[in-house]
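Data first, discussion second: the structure below is written as structure tokens.
Apart from one protein chain that is not included, each protein chain of the complex appears where it belongs.
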Amino acid sequence: MNELFELPTLFTIGDVDITRQIAYFFLAVLVVWAILYFGLRKPKAVPGKFQLVIEELVGFVRDGIAKDIIGPEGSKYVPYLLSIFLFILVGNFFEITPFVNYPITSRMAIPALLAIMTYVIFVFMGFRKNGLSYLTGIVWPKSVPVAMRPLVGIIEFFSTFAIRPLTLAVRLFANLVAGHVMLSLLLVTGFTYLFVEPFEFTFNPLWGVLWFLLGIAIFIFEMVVAFLQAYIFTLLSAVYIESSLHPEH
Amino acid sequence: MLSSQQLLAASEEASGTDLILPATSELIGGLIAFTIVGLIVWRFALPQIQKALDDRQAAIVGKMQDAEQTKQEAEKLRADYQAQIAGAKSEAAKIVEEARHQAETMKADIVARAQDEAAAIADKAKADIDAQRASVISGMRNEVAGLSVDMAQKVVAGTVDRSAQQALVEQYLNELGGVNN
Partner (left out) sequence: MLEGNIAGPLALIGYGLAAIGPGVGIGILAGNAVQAMARQPEAAGMVRTTMFLGIAFTEALALIGFVLFFIAGG
């Protein structure tokens, strides 16, 4: 199973192995740059199709996520939210990009990194905005009856400071790993049935085509997942930031 | 291609924990990559989009101002036209009025002249009639004189009373002379 995720080391700088994954990280950066650069190189008052798509994406993050969830202060977080959205989106789409076929977000490094950044931001903003009452508000919530407060406080404490970043990272990671494994298995199985006879399976074109069709169906499904997971990650980052800015709700 | 033996071997030699714990090199690589993405978005993409939006707003505002100006010009033009049309109308009315006035004076002239002429013709006719009457009266008087002489001759021839005759003739002659004067 690890074979699907361990890619060969390309070259080594000092002690750091530059593997294909890391090359893909920078390929993702390149793609993000290319999309933004060619979409917005010469912004026109009357946008072309490509510029319109980019503007639509940016507007989606800025208005649909930042302003909708965080409110007027949300514009401060637009650069961060847009960055993670685009990076995750491109990384997710690597899963179904021909010849790459490897979602960088299925390496724990990327989701973990982004989740830690979101975690740092929302904890930091929570303390900066509300001082120590941010912590006390979580551990000793005023809105529940006194008898329930210790219990709810403990649950809230763990949910805020441990479960949130963990689930944020693992959600993205798990979805992409599952998608990648599923796609690889289906397509490899189909391929095996179709073309590789001397194997444990017997040569059977019908099964091969069937597996392939299923693989294509999952392929389309993964497109939706890729977008949805990028959206959910960004949305939840915004929600977490908002909840530490205004802890009363 | 993977074989199930390879798969099995792989899953035995590497523990699943390796999958879920990120490698240090990848964390560093990811951090650098994401920093670059962040810089691109922050330094390039958002300002460009802001610029595009500003441009669009400026363009729209400019277009609307242009349209407003054009509309005002059209309005002004229309007002001008209306004023011109109103002027033309009043002028036409004036011309018609003048023409009517002129026609009326002309008519009055013509009527007066015709009346004068008619009066002149009537006068002349009356003078003619008078003259004719005078000549007729004088002609008739001569004839009456001749006739009365003839009659008198016949009467004289019939009666013989000389003196009475004489007196009668005298009186007649006197009378005749009175008429002739």
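As written, the chains take the letters A and B, and residue 1 is the first residue of each chain.
Quick note on the criterion: contacts are C-beta pairs under 8 Å (C-beta built on N, C-alpha and C of every residue); 3 or more make two chains touch, one makes a residue touch a chain.
Just so it is clear, the structure is predicted and the values come from calculations on it, not from any experiment.
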item	value
Selected residue (touches chain absent from view) among A:20, A:149 or A:171	A:171
Option touching the unshown chain, where A:152, A:218 or A:236 are the choices	A:236
Absent chain, residues of chain A that touch it	68-69, 159, 163, 166-167, 170-171, 174, 232, 235-236, 239
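Here is the rule we go by: only the chains that are shown with their structure count from here on.
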item	value
Between chain B and chain A, distance of the C-alpha-averaged centres to the nearest whole Å	80
Complex contacts: residues of chain A adjacent to chain B	1-3, 5-6, 16-19, 21-22, 25-26, 28-29, 32-33, 36-37, 40-41, 43-47, 51, 54-55, 58, 78-80, 82-84, 86-87, 104, 107-110, 112-114, 117, 173, 177, 188, 191-192, 196, 199-200
Touching residues (chain side chain B, partner chain A) in the complex	1-4, 6-7, 10-11, 14, 18-34, 36-38, 40-42, 44-46, 48-49, 51-52, 55-56, 58-59
